[in-house]
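Let me begin by handing over the structure; questions about it come next.
What you see is part of a larger complex, with each chain still in position.
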Amino acid sequence: MNALNAMHDSEIASRLAKLDGWARDATRIIKIYRFANYHETMAFVNAVAWVAHRSDHHPDLEVGYKHCSVTYTSHDVGGLSARDFDNAAKIDALFSL
Amino acid sequence: MNALNAMHDSEIASRLAKLDGWARDATRIIKIYRFANYHETMAFVNAVAWVAHRSDHHPDLEVGYKHCSVTYTSHDVGGLSARDFDNAAKIDALFSL
């Protein structure tokens, strides 16, 4: 199984279990990050954008005053791929800096 | 009518008619902006954040690869206020730069 294939349910469950706070929604994984204020939220949004750029894999974002939700799916495989989980882990690492 | 009051339907319709591409959804106004690529989308998101900061009035954003939706409402009045339309106009001006 490489990044270019859609993952099966068992693989998804296995990868999800290694992450903290991410939830599966059909063909997507989502996490909501909480912040102290708008500036911190925007700073994180930009850090996520850097990860997206470097990996050439771009999440959908919802940005509110004190939160940002990050949603990953792999449109090219019509489901979840290893790339989604790889980036989820990178973004969690950024948040924990 | 000042910025601190919720606007009536007739006022909302009048202000909306002066904007381009904004739609009303109950107590919110929404516009979807389109971009050439992810970098341009993010650059615009940050420009919107500057407007939000300077006016101390913060929209909700949905950010995709080539689009960004901006949603304004005035939580403090439980509806739409002049501030929502003022900022909508400022963001349109930024987009048209």
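Structure notes:
Per-chain numbering from 1; labels A and B assigned in written order.
What we mean here is this: a residue touches a chain if its C-beta (ideal position, glycine included) is under 8 Å from a C-beta of that chain, and two chains touch if they have at least 3 such contacts.
It should be emphasised that the depicted structure is a prediction, and the values quoted were computed from it without experimental measurement.
Here 2 copies of the chain are placed, and the complete complex recorded in this file has 4 of them.
We take it that only the chains that are shown with their structure count from here on.
Taking each chain's centre as the mean of its C-alpha atoms, chain A lies 26 Å from chain B.
Residues 38-39, 42, 45-46, 49, 52-53, 58, 60-65 of chain A are the ones touching chain B in the complex.
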